[in-house]
Structures are given as C-alpha cells and as structure tokens.
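Take a look at this one; I'll ask things after.
In this view, the complex is presented without one of its protein chains, the others remaining in place.
Right, chain A next:
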Amino acid sequence: MHERQRSTGSLLFQAFSLMVVVALLSLAAYPSLLHAEPPLKKASLIPLWSPQAQFAGYYVALEKGLYRRYGVELTILNGGSGNSPVEALQSGRADYAVMWLTTALRHRDAGIRLVNISQVIQRSSMMLISRKSSWIDSLQGMNGKKVGLWDGDLSIPPLTLFSRRGITIRQVPLTNTVNLFLRGGIDVTSAMWYNEYHVILNSGVDADELNAVFLSEQGVNFPEDGIYGLEKTVKGDPALAAAIADASREGWQYAFDHPEEALDIVMKYMLRAHVPANRMHQKWMLNRMRDIIMPGAAFGKLPSGTLDRKDYHDAGNAMQRAGLIGGYPDYADFTWRHDAVQ
C-alpha cells in the first residue's frame, strides 16, 4: 500500500490526455455510436495509493472496457503521497475514491459527508510484526516497546487495539519502507498482509523468524478498502455510482479469474507511474486481495460489495471508545443501496 512514488502531476496529465485521445479516436472510428448509444458519463476515481495489485480490480475493469460497458468513461487518478483521496473528493478533482472505513468515519465525523457505495475488502489485513529474536511473542509483550505506526488514519486500527488492551507503546512514525524494522530501529512494525509482510519476507527474513499478529484475530477487524463518494455526488447520479460499483466488482472478479492478465495490467500501470514494480510481489498482493475480498464461502461467488452492518458498528463503536471520533452516522445514512441489498 505504501510504495514510494514520484510526482504525479505530469503523469496525471498524460493519462488524462491519453483518455481524451482514445475517446476521440473511438468516436471518430464509430460515428454511428454517437447516435445509437447513450453518451458515456464521465467520472474519475482515485485509489488510496499509487498503482499496485491492491487496486487490480479497477485497472482491470478499465483496461477490459467494463466501465464503458456500464456507460462510464472512467479516469483513474494517481494516488499516493500528496494525493489524499479525501482532499481529491473535497476539491472536486475526483468523483469517487478508494479509502478505508476508518478513514471515512473519521472524515464523516469531521463533517465531510462521505457515502460508501461499495465495500470491497471485507476484512482487516493489518498485522503487527516483530522478530522472534526480540522475544516479543504476544500482543502484551509489545507493552513499552518501540512500535512503528503509519501516520494518520492507518494507525487507527492498531491504536484501537492497543487502547482496548491497555498497552502503552513508544510510537515511532513509519514511512513507506520496512527498513527501520529490518535494521532494528523499532521492535514492532505495523504491516499490511498483502504488502509489507511480503516485503519483509523478500528482504531475506523467513516467516518462521517472525511473530505476526493479525489485528482481525485480535478482535479489531475493520473492513478496509471501500469506494466512497460525497453524498451530493452519489445522490446526484445514483445510476453512475451503481455503474462504477458494479463494473469495479466485475473487474475484481475478472482479475481473480485471470490473475496473470491482471498482473500484466497492473504492472503496466505501475511502470507508467514509475513505481518500482516487482511481479512476484504484485502476485502475492493479488492473491491476498482474493483472500480478503472474498473471505470464505459465506460471501458466495462474488464480492457482494456490501458493508456488513455488524462490522460497521464494531468499527464505529471501537473508534468512538478510543476517542478517535465523537460519533458515527446511521448505517442507512452511511451506506448506499442498503435497502436494495439487505
């Protein structure tokens, strides 16, 4: 999730220009479409971070023309440092954004009226990792230790957990590498299962040398990536929101059904964004995405895109108790199409 990335302004411009050129070319090639089909609705989506398999479903849906099939001419903006999804929504630069539930709740509490149109990741994939050699073999063992946490919203789940268990830590701000942990600068690092955990393994540390604690197994199972829009955007064109949600979901299904093709697409977007690209790492990430997007048979054949009501309340309650938010809205107020699905 946290990869280094370059300045994205020019790339954004390039991508946008490309889209425009493609759109014009297709219109020129098929002038009859102009009259036969309803015009495509323009929309933009900003992922939480720069291109990687965490967002494979969106890139695949775009590349395979799924959004167009749903009548949307979607632009995927570059995420990453300096491209806060919430800010992009607020400024009107993006119509929709991928962000965590905890982030959305915090911003909602701060008065930004975000609405969840699709819950993509159904379980938390956040972990706390320590080395066995540092003799930390349980959560309680982390008391008083130097723990690396990302700044901002991404520290909400571990802080919630520590607060719930009464554990005091020495918080060290984490950047976007695992080097501080690898060099022994911190005792514990927070990590995403689909990303940093694998980066650590691929820095030569074997899995059996690590204590890896899943937050979800400690009762902090906050759903992560969801697609959000401002209330006014969603209510202004619910059909567009539905189209984006459905096409994205179909994109994910296609990515899981054709992992190698999905990886090709992701790698292409990564190279285009000048992001360090390692196919094996992306493969790991895509596989873990399947694990957390489609967690078990209960969810059936497709990621439902539905935010589980209980998960929602658990997250809201926990954040409220930890003093991170003053309160949280009704489930019905926060989610979209709730009546259609549940």
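Heads up, the rule we're going with is that a contact is a pair of C-beta atoms (placed from the backbone, for glycine too) under 8 Å apart; a residue touches a chain by one contact, two chains touch by 3 or more; residues count from 1.
FYI, contacts and distances are computed from a predicted model.
Enquirer: Determine which name in "Serine phosphatase", "ABC transporter permease", "Heme lyase CcmF/NrfE family subunit" or "NAD-reducing hydrogenase HoxS subunit beta" the UniProt entry assigns to the undisplayed chain of the complex.
Expert: "Serine phosphatase"
Enquirer: In the whole complex, not just what's shown, which of A:65, A:144, A:185 or A:323 touches the removed chain?
Expert: Of all options in A:65, A:144, A:185 or A:323, contact with the hidden chain holds for A:185.
Enquirer: Taking the entire complex into account, which one of A:110, A:239 or A:280 touches the absent chain?
Expert: A:280
Enquirer: Can you list, in ascending order, the chain A residues touching the missing chain?
Expert: 4-7, 81-82, 146, 151, 172-177, 179-180, 182-186, 201-204, 206, 276-281
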